[in-house]
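With one protein chain removed, the remaining protein chains of the complex are shown where they sit.
On to subunit A.
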Amino acid sequence: MEPLDALVAFANFVLVPGAAYGAQLALGALGVTLIYGILRFSNFAHGDTMAFGTMAVILTTWGLQSAGIGFGPLPTALLALPVGIAACAVLVLLTDRAVYRFYRAKKAAPVIFVIASLGVMFVYNGLVRFIIGVDDQSFADGERFLISARDFKEMTGLEEGLAIKTTQGITVVVAVIVVVVLFWFLNRTRTGKSMRAYSDNEDLALLSGINPERVVVYTWLIVAALATIAGTLYGLDKSFKPFTYFQLLLPIFAAAIVGGLGSPLGAIAGGFVIAFAEVTITYPLKKVLGYLMPEALEPDGLVQLLSTDYKFAVSFVILIIVLLFRPTGLFAGKSV
């Protein structure tokens, strides 16, 4: 019985990757939930918006790298982020002009918006594949580890190592900064307050002189920033592949719904709930339990509850349970 080793093993394989993945999902879910709260539809193109922003970041990173500009121990992609956000913002604002504004003026049913977002999803998907192709792109550079497993073992003298990748550290730090700035913006600035007012009660907001088109533009700008950051962090942590980003749609939606659609705080909570559930259930817990239990009781199998390929099933089951027993999500969202 070595409880400390068990804790370290758990942290290494579940806690740290789960926290990074949770932060990525939370940023993605924030984008979905903002669109839902203010534009009032489920945006199926969000995964591909993330892919587009990330692609712009990758192309800029390559440009910077070939110009010999780096960011020291940090990934160059962080320097490229503003460019990526700008490109993504231009794209979503153009899309809003060309597609969504028409239906907004007509006050179309939410489901029409969703179908339009399917069309947008196809177009973005095609664009990304057209520009960068379908292959895996790895663009992380700089220092690989904050703490490598070997250093940790030497430092503590424990049998288990704890490795923290730089990208995981950056993910969490960036996510915290983004969330703090976002909440400051929503709660303290005039524009942020008008956005919340518009989300709460559209008619009342219009009566008090809030310009809806301005609110919509700000929403898209924030969504573009969130999507690009979330996509870049995910790409740095794992790797960039357009199809994977499309598949992220499901856990992101699950996170947003579990937290309560339209509630930013809920989106963050939902992201971490989904991420930790996914990682815990698909990780073989044999090692952790092995340290905790007396030798006679040690499990023979891997104690992997579900194979990794079923990670979608985890987010899905959580989603269904929440929908059945608490349809508005953990942090009472809205329902249109």
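The criterion applied here is as follows: a contact is a pair of C-beta atoms (placed from the backbone, for glycine too) under 8 Å apart; a residue touches a chain by one contact, two chains touch by 3 or more; residues count from 1.
Note that in this section contacts and distances are computed from a predicted model.
Chemist: Would you kindly match the missing chain to its UniProt protein name, picking from "Leucine/isoleucine/valine transporter permease subunit", "NAD(P)/FAD-dependent oxidoreductase", "Cytochrome c oxidase subunit 2" or "Cysteine desulfurase"?
Modeler: For the chain not displayed, UniProt's protein name is "Leucine/isoleucine/valine transporter permease subunit".
Chemist: Specify the residue from the set A:123, A:217 or A:289 that touches the hidden chain.
Modeler: Of the candidates A:123, A:217 or A:289, A:123 is in touch with the missing chain.
Chemist: Which of A:172, A:257 or A:273 sits in contact with the chain that's absent?
Modeler: Only one listed residue reaches the unshown chain, and that is A:257.
Chemist: Pick from A:94, A:111, A:155 or A:181: which residue touches the chain that isn't shown?
Modeler: Answering carefully, the residue with contact to the hidden chain is A:111.
Chemist: Mind pulling the subunit A residues that touch the left-out chain?
Modeler: Spelled out for subunit A, the touching residues are 41-42, 44, 99, 102, 110-112, 114-116, 118-127, 129-131, 133-134, 243, 246-247, 249-250, 253-254, 257, 305, 307, 309-310, 312-313, 315-316, 319-320, 323-324, 327, 335-336.
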